[in-house]
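Heads up, one of the protein chains got dropped from this complex, but the rest are sitting where they should.
Up next, chain A:
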Amino acid sequence: MYLDSGGLELLFGNERKHKVVLPARLEDGSRPNISYLLKYLVDNLMKDQRIDMFIMEDNVYVNVTLRVYSNSINDVDRRPGILVLINDADWELEGEETYELQQGDNIVFVSTLHGG
């Protein structure tokens, strides 16, 4: 899988693009989805410790520790102001965090800009 952090590279060791290899099937037999990917990124690729820059719970700033995060994974949303793109489409068109990842998928995280 190919990832582009689209402006959020500061959180990922200043690398914009990452290739990620995930298991085709998880231990429980399901396919890895976007939820799994978010957790994978936080666990493995994110260099910055400010997890709250990347993930927010509802509208409340939470300092998600990894354990809390994996336990309450259904409550965790991306932070407002970050678009998650699945193959050049807003993830809302693709089932959001339940979208099952396919070979060669292109996932981009883009932070919104406000300057002008």
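Just so we're on the same page, a contact is a pair of C-beta atoms (placed from the backbone, for glycine too) under 8 Å apart; a residue touches a chain by one contact, two chains touch by 3 or more; residues count from 1.
Rule of thumb we're sticking to: contacts and distances are computed from a predicted model.
Asks: UniProt names the one chain left off this complex as which of "Spindle pole body component", "Adenylyltransferase and sulfurtransferase uba4", "NADH-ubiquinone oxidoreductase 75 kDa subunit, mitochondrial" or "Cap binding protein 80-PB"?
Replies: "Adenylyltransferase and sulfurtransferase uba4"
Asks: Which parts of chain A face the unshown chain closely enough to count as touching?
Replies: 6-7, 10-11, 16, 47-50, 53, 56, 59, 61, 79-83, 85, 88-90, 92-93, 108, 110-116
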